[in-house]
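This report refers to the structure that appears directly beneath it.
Only one protein chain is missing; all other protein chains are in place.
Labels A, B and C are assigned to the chains in the order they are written; within every chain, residues are numbered from 1.
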Amino acid sequence: MHSFESDYTAGARVEILRRLNETNLEQLPGYGSDKYCESAKEKIRAACDCPGADIFFMVGGTQTNAVVIDSMLPSYGGVIAAQTGHISDHEAGAIEFTGHKVIALPVYDGKLRAEDVWMYMKDYWQDASHQHFVYPGMVYISYPTEFGTLYTKRELVELASVCRWYNIPLYIDGARLGYGLMSPKCDITLPELAQLCDVFYIGGTKVGALFGEAAVFTKHNMPRYFSTIAKQHGALLAKGRLLGLQFDTLFTDDLYFRISKHAINMAMQIRDAFDARGLQFYLHSPTNLQFLIMENKAVRALQQKIAFHTWGKVDEEHSVARFATSWSTTQEDVDALIDAIKTL
Amino acid sequence: MHSFESDYTAGARVEILRRLNETNLEQLPGYGSDKYCESAKEKIRAACDCPGADIFFMVGGTQTNAVVIDSMLPSYGGVIAAQTGHISDHEAGAIEFTGHKVIALPVYDGKLRAEDVWMYMKDYWQDASHQHFVYPGMVYISYPTEFGTLYTKRELVELASVCRWYNIPLYIDGARLGYGLMSPKCDITLPELAQLCDVFYIGGTKVGALFGEAAVFTKHNMPRYFSTIAKQHGALLAKGRLLGLQFDTLFTDDLYFRISKHAINMAMQIRDAFDARGLQFYLHSPTNLQFLIMENKAVRALQQKIAFHTWGKVDEEHSVARFATSWSTTQEDVDALIDAIKTL
Amino acid sequence: MHSFESDYTAGARVEILRRLNETNLEQLPGYGSDKYCESAKEKIRAACDCPGADIFFMVGGTQTNAVVIDSMLPSYGGVIAAQTGHISDHEAGAIEFTGHKVIALPVYDGKLRAEDVWMYMKDYWQDASHQHFVYPGMVYISYPTEFGTLYTKRELVELASVCRWYNIPLYIDGARLGYGLMSPKCDITLPELAQLCDVFYIGGTKVGALFGEAAVFTKHNMPRYFSTIAKQHGALLAKGRLLGLQFDTLFTDDLYFRISKHAINMAMQIRDAFDARGLQFYLHSPTNLQFLIMENKAVRALQQKIAFHTWGKVDEEHSVARFATSWSTTQEDVDALIDAIKTL
Partner (left out) sequence: MHSFESDYTAGARVEILRRLNETNLEQLPGYGSDKYCESAKEKIRAACDCPGADIFFMVGGTQTNAVVIDSMLPSYGGVIAAQTGHISDHEAGAIEFTGHKVIALPVYDGKLRAEDVWMYMKDYWQDASHQHFVYPGMVYISYPTEFGTLYTKRELVELASVCRWYNIPLYIDGARLGYGLMSPKCDITLPELAQLCDVFYIGGTKVGALFGEAAVFTKHNMPRYFSTIAKQHGALLAKGRLLGLQFDTLFTDDLYFRISKHAINMAMQIRDAFDARGLQFYLHSPTNLQFLIMENKAVRALQQKIAFHTWGKVDEEHSVARFATSWSTTQEDVDALIDAIKTL
């Protein structure tokens, strides 16, 4: 069946498998000290136009979020996030497990607003008894968000400004970073994004790799003893080469961006077909995740032909349906979905 | 250069890469709910003659140790281990990070003694003020040990008996399990080992896989909500298929055991050559890790030709040298080492 | 100056100091194993009509909340609380420090609604991917609430019913329990409250003691090794006698209830005076905390004569003012406040 369930249901781009095969019997040192990790880091630094960046590869998104946030927050600090932020409610309490509160603020189209962060910080500092509260020590956002929406450059500058003002880091979860950067609505470049934040990660798991995320500390600001911290979290891969090789491949010949662009093309076709068919969008997403409001019976009918997930109820008779494209989505998949929609 | 540095310096057995290629574009559900994970679990249950075993795949050894131990200990419990146990001093405090003390007991030839565990448990229970101490709630051993040595069946039965007596689980770290089971000195079968302990893990990272460890709860005793616990630890892989497929391959046609046997054959040749050359063993290991006491200048000379690690000092002029074989060690590697030794 | 700042600004009832003096040189065993702790527990069990209750004394409220919640939740569980619950935002992340998420739900007059808890639990269980979320494993409420309001018996029964249905404990924070039970609006008895919940604590710090809270596990359900858990949290007092003696005194001749009643009488006089003066209440509290909406300049004028705290802004020109009575509030204090109000 044609699947639009998520962006991690396939393996990896063929180039990655090819290079795993080619390098398989090379004897390489462990824990990320191999030549492929070095090469990948250099390519990422170049892509970010950020020669001073510290880069560390980890296996998955929740793991990366937990290690980055725990390592950059003081023990008494919490992290501000949107109520629908991935760390707020989709990571099984992995942040709290490390002892830190996720401070959930209201969300608009999947996004956190700078003015809400500003008010929260201001109230904290103006409260004479703030020693009794969790210190708001970091801001977390996702680009694109969990609803496929994008912050504008202006919104990012505002968030970054609040963080600068209060001297706390801005962290961008880029699990689907490529799908954001290749969106027609994206008004920011990767180097600009790297400059605006203090740390972000480039998602591999959902964008062409078997697994792997690259945490980029953009201001030579990776916490000291980071590999010890990662190991303590169970996040230091013995064969770090596997991560290095994958990111080296993704950042060769713009592969990461080309496959992201493909996923966006697929998504835009679907979006236009939904629109032409007069279906109701839950919100307008310019990236690889598309959300519709559908009657439950239409959902069930469509699921006979197409695999996709519902994403909560609207009312007793309607649900939100989510359609995800990815680097592995084919034109046949898209055509099949568009055909199936026509018969709804 | 021929490398005997460790057993995780190469990629994976070719069969694994082949199957990754074959299944790459299949659309599969995430987080270990795919058919390859199911198939791998069935094959492992069969290999362990343990139809009621609960099995969970994770990415690395430190991660597996932390998740298994944290999930099976009560919050007020600690885990007993040998002073040289991997969790005691080679995992960056990953167990303490989860809030549990590692209670280090003396070590003999890399092994923990049942009588020492017995005395510790007895003293704990006879102390009227034991409420002020950490509850010793689990026993951890490695098979083979960090020094390549093996517990005899009798020693394992004794350790298991102490655990039964005090009603605490026995956990066996099998990072190199295959290399233990295929040793000529091994007097226990995998089903027997599974029966004796409460939980163990089958190491893949060091035995033919790209990465991956299979935690086996042998008495249908996997803690509830285990996948939530794993996710909370950052240890739930999105594309669980990668773990399932690798273990499915390793447990097809006895591949795991065949490649382990090969590594042991390589190690025994080396051992015999060392012995014939009159070199001094640090201890006698019947598995893939061989330890010599060497003069520092001999170490430096040999390292011109062969890659290997030293493992601490003996005195100012002598060090312990460790030689590791693995599934990827070739006869040429071994011949080169044997040649090099002759010229020492 | 007459103070209505909080209910912990004075020392203790004179009976407590007298008994500390009388027993001072007795040689007594430590850690709560003395005769005064035993006697206090018996008296509390009698007052709760709960002969099977397990009771444990701790020093302060945040400490008690952290130890009780951490010990009763599974490692993968979070605790549901009102957004304004004390554990949600006034305890510096002490719950998250122990690894657990506080799941904040909307608040109405300081109270959590059973239907909101019900919906949250239902959604959790109906979500096919709930393994990726924090398990909602406990419900926390305060009686009275942080805004001085009281749950009705019916509301408590509803909350308890949801907890029973989903088999999770209901925990009541009774930092100011006496002030709730002695309110004219209270429609529940202490034995009824004890029956409805699984664990609650009787606050001493704010109700007549120098310090101390009595955690009451009402169904013989105190977690095993609780004193080890408490010690691990730094919450096991060496001279437990001090806690036992204070609660023994408070639960002799109904002292706890008599002094609570006094505080309520004082509060009701203030409330009536505010009402007579036509001042605007922020909300209607039937207990020892009274909240007014006041002009900022009126606040400043009144603070020349009376000590009290503001509790957030209403708008740029108005604030919420909080007036707290306690066991130590005198008729002169109240008269001074009433006089001062008249001149506003």
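Here is the rule we use: a contact is a pair of C-beta atoms (placed from the backbone, for glycine too) under 8 Å apart; a residue touches a chain by one contact, two chains touch by 3 or more.
Predicted, not measured: the structure shown is a model, and the values here were computed from it.
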Touching residue (missing chain; options A:52, A:74 or A:184): A:74
Omitted-chain contact residue, chosen from B:18, B:132 or B:342: B:132
Of B:78, B:110 or B:212, the residue in touch with the unshown chain: B:78
Sites on chain C contacted by the missing partner chain, in the whole complex: 1, 3, 5-6, 8-12, 14, 17, 20-21, 23-30, 59-64, 66-67, 91-94, 97, 205-206, 210-211, 228, 231-239, 241-242, 307, 328
Residue numbers in chain B that touch the chain omitted from display: 76, 78, 89-93, 96-102, 104, 131-134
Missing-chain contacts mapped onto chain A: 31, 70-71, 74-76, 99, 131-135, 224-225, 227-229, 231-232
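Convention: only the chains that are shown with their structure count from here on.
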Reference chain C; chain at largest CA-centroid distance: B
Chain with minimal offset from the mean of all protein Cα atoms: A
Inter-chain centre distance, chain A versus chain C - centres from mean C-alpha coordinates, in Å: 41
Chain A-chain B separation of Cα centroids, rounded to whole Å: 34
Centroid spacing, where centroids are CA-atom means, of chain B and chain C in whole angstrom: 50
Contacts with 2+ other chains: residues of chain B: 228, 231-232
